[in-house]
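Shown here: the complex without one of its protein chains, the others still in place.
The first chain written gets the first letter, and so on, giving A, B and C; residue counts start at 1 in each chain.
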Amino acid sequence: MTKAPEQPDRAILLISCPDQSGITASVTKFIADHGGNILHADQHIDDQEEIFFMRIEWSLEDFKLTRDEITRDFSPFADHFRMDWSLHFSDEHPRMAVFVSRHMHCLYDILYRYKSGQLACTIPLIISNHREAEDIARDHHIDFHHIPITAETKVDQEQREIQILQDAHIDLVVLARYHQILTANFIEHFPNRIINIHHSFLPAFAGGSPYAQAYRKGVKLIGATSHFVTEQLDEGPIIEQNTSRISHRDTLQDLKQKGEDLERIVFSRAIIAALERRILIYGNKTVVF
Amino acid sequence: MTKAPEQPDRAILLISCPDQSGITASVTKFIADHGGNILHADQHIDDQEEIFFMRIEWSLEDFKLTRDEITRDFSPFADHFRMDWSLHFSDEHPRMAVFVSRHMHCLYDILYRYKSGQLACTIPLIISNHREAEDIARDHHIDFHHIPITAETKVDQEQREIQILQDAHIDLVVLARYHQILTANFIEHFPNRIINIHHSFLPAFAGGSPYAQAYRKGVKLIGATSHFVTEQLDEGPIIEQNTSRISHRDTLQDLKQKGEDLERIVFSRAIIAALERRILIYGNKTVVF
Amino acid sequence: MTKAPEQPDRAILLISCPDQSGITASVTKFIADHGGNILHADQHIDDQEEIFFMRIEWSLEDFKLTRDEITRDFSPFADHFRMDWSLHFSDEHPRMAVFVSRHMHCLYDILYRYKSGQLACTIPLIISNHREAEDIARDHHIDFHHIPITAETKVDQEQREIQILQDAHIDLVVLARYHQILTANFIEHFPNRIINIHHSFLPAFAGGSPYAQAYRKGVKLIGATSHFVTEQLDEGPIIEQNTSRISHRDTLQDLKQKGEDLERIVFSRAIIAALERRILIYGNKTVVF
Partner (left out) sequence: MTKAPEQPDRAILLISCPDQSGITASVTKFIADHGGNILHADQHIDDQEEIFFMRIEWSLEDFKLTRDEITRDFSPFADHFRMDWSLHFSDEHPRMAVFVSRHMHCLYDILYRYKSGQLACTIPLIISNHREAEDIARDHHIDFHHIPITAETKVDQEQREIQILQDAHIDLVVLARYHQILTANFIEHFPNRIINIHHSFLPAFAGGSPYAQAYRKGVKLIGATSHFVTEQLDEGPIIEQNTSRISHRDTLQDLKQKGEDLERIVFSRAIIAALERRILIYGNKTVVF
């Protein structure tokens, strides 16, 4: 999980491929043969789909290959096993953009964690269709882009947003209660790289006003779900969920307040898992090592 | 909650009525004026619906009215405030019937709690469309009725069941994983007196195979819900819910096994709340004091 | 729980006294006789200690007594039943001081909730033995007092603190990870009015470095406890606790990070309960309605 800052750089390899004999042995041998000390190795096999997943992290301290050489020399293995794979390095911090509307609790939480060193990323910019976040952005020396959206301006404004994100080389977009539905076009520009927090236990109470839905239904727990954004609203691969007990005594206002505490924790755990390269997506599900 | 057996008898009054001034004062004064010592008093107001709810429990030790006189003398108050009300006594144990199909875990749990004195009820009979529960019923000296059901026989067999329940003066029917949908006719005979356990966090994954649905969806928590049965399948007023954490490592079989633990606890808490007269129903919601 | 701001003022009465017949009836009749509409009424009886507890909240909208008259006219009842009692009004916001050392997470959380209207109090000042909180205090326009403490200066500096708190008419002191042990003299000035957050599940891991203790012990859950401060270190009446799952994979650093999330929620719930006048203390325990 969290690494103390003084550690030597590490490489992280994420792999998924059809399940077959010898994968783990080949990958670990490749690393050991070049002097890498394996720090973490997790693997999982989906028995029904017959897919193999692996996350392996090793120290670069005495490793004999350069970063480019790893890619070059590992490729034949990857081709042999028909792997989807990606290679990351612990000192390459993703560049993360935050989208927010008017509810500030998730944004505040992210920025507190960012400032206190919990998030291994750079946050160069915040985008909002409102102005509430402008001050907090400035206090944290983060660029703030106010991009109001109406039905008429949506297509053009999203295009502006895409441009801003591309210009800033953004790797990950997190929607900290951003109350706009993104178009398919926007999502296609950032496939599996947009994380949302939804304030219910999905698939229950998808769509608008989940707390009001929960209140009307009379559930005894409220929930929060963080998931990747796909074209199907609130249906993307789930990263993290949690629930919190309520009772008949809780008003709709109480649900919102207790829910905010839940949202902050669920959202931050999903973001941290993404930043630590612990998530693999397949079909509409995730493996979170 | 649980009462030690040596306590003197207690009366329990459940009230719901339009919210208005003076209800609590009138009810508590009625009890105090006749020498009753109030042991528990809970009240709740639904601000939106403007409904007042109360559960009040008092000792009959020095109470000056007989049980019939309580009803006679309290009626004018109840009429004045337009109350829905019911009066119960701690020594009147509800007669409870258990319906079950082939999954025995909830039945075993109920019978263990029954035997060890946790359930303030009498269980005169078990009904099943299969024979798996026959032995355990006999071991506990409980009548077992095997009533197989097909599409053709359903109406007639349900009529038989209704007759059996009525002959045995059953107050409460609990569906311990009974895999038959009850008809509207059956439900009308036992309004707000049938409690089901559904193996998901409702409203997510209503209907059949909720664990398979949860597995396919890739949720990070599984749930269980106990609710009153109404004509809308899996939509009746929720009494109790809980969730349990799972991960990508859990197979469908693991979900079922972990889910069983959850079901047993959620179901038993709902049953205990019903037996202790702690549940009030309004609209499609419950107040559980 | 939370009240929308547009509500009329309410009175809250907290009562504890020897259990006896007629208390509830007398109190509710007193309120009803003067035109008060009871909004919440909770009572509890400790069967072993034979103590009666009550929290009752009513609307002042049509109430015929002034605030002073309530005290005057209720006193005879209180004397009759030998009550410990206190009377509060929803528009009288307690004045709360925050003490903090170098860990800022609880302070940030309190200030975020304060700013967003979740805390029905006024925070006129922050006191710290370090300077880390100075900026955030200024950002929120709250007086900051830097009062460093050494073994030699402790007595004098605490005297300064007491003076500051008294001059500012502070009702409640909350220790948001204040790493100084308060003297008996300090505590006596604010009996039952100092709330601490301890980063363990008390009584486990009292004293210093609870996360390091938990890590060494190999527990599978970490906890946090919020309690009133008494002369016995980490032994005062517990208001709120919670736990969070960890595993062998979590480093000591992970425990601290996950623990911070827990601390913030446990601490804020305890503070909110205190501000909403929902806590009664007896012996070394609390009733939290």
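Observations
Following the convention adopted for this analysis, contacts are C-beta pairs under 8 Å (C-beta built on N, C-alpha and C of every residue); 3 or more make two chains touch, one makes a residue touch a chain.
Computed from a predicted model, the values in this text were never measured in an experiment.
From the options C:Leu87, C:Ile136, C:Ile164 or C:Val219, the residue with contact to the unseen chain in the full assembly is C:Val219.
Of the listed residues B:Glu49, B:Asp91, B:Asp139 or B:Glu188, the one in contact with the hidden chain in the full complex is B:Asp139. Here the missing chain is touched by one residue of B:Cys17, B:Ala206, B:Leu233 or B:Ile265, and it is B:Ile265. Contact between chain A and the absent chain runs through residues 20-26, 28-29, 31-33, 35-43, 45, 62, 245. By the touch criterion stated above, the residues of chain B touching the omitted chain are 1-2, 4, 104-105, 108, 112, 116, 118, 139, 249-251, 253-254, 257, 261, 265, 268.
Residues touching the missing chain, restricted to chain C, are 44, 46-48, 201-205, 217-221, 223, 237-243, 247-249, 251-252, 283-288 (touch as defined at the top).
Please note the rule applied: only the chains that are shown with their structure count from here on.
Spacing of chain A relative to chain C, judged by their CA centroids, is 36 angstrom. Not a single residue position of chain B touches two or more of the other chains.
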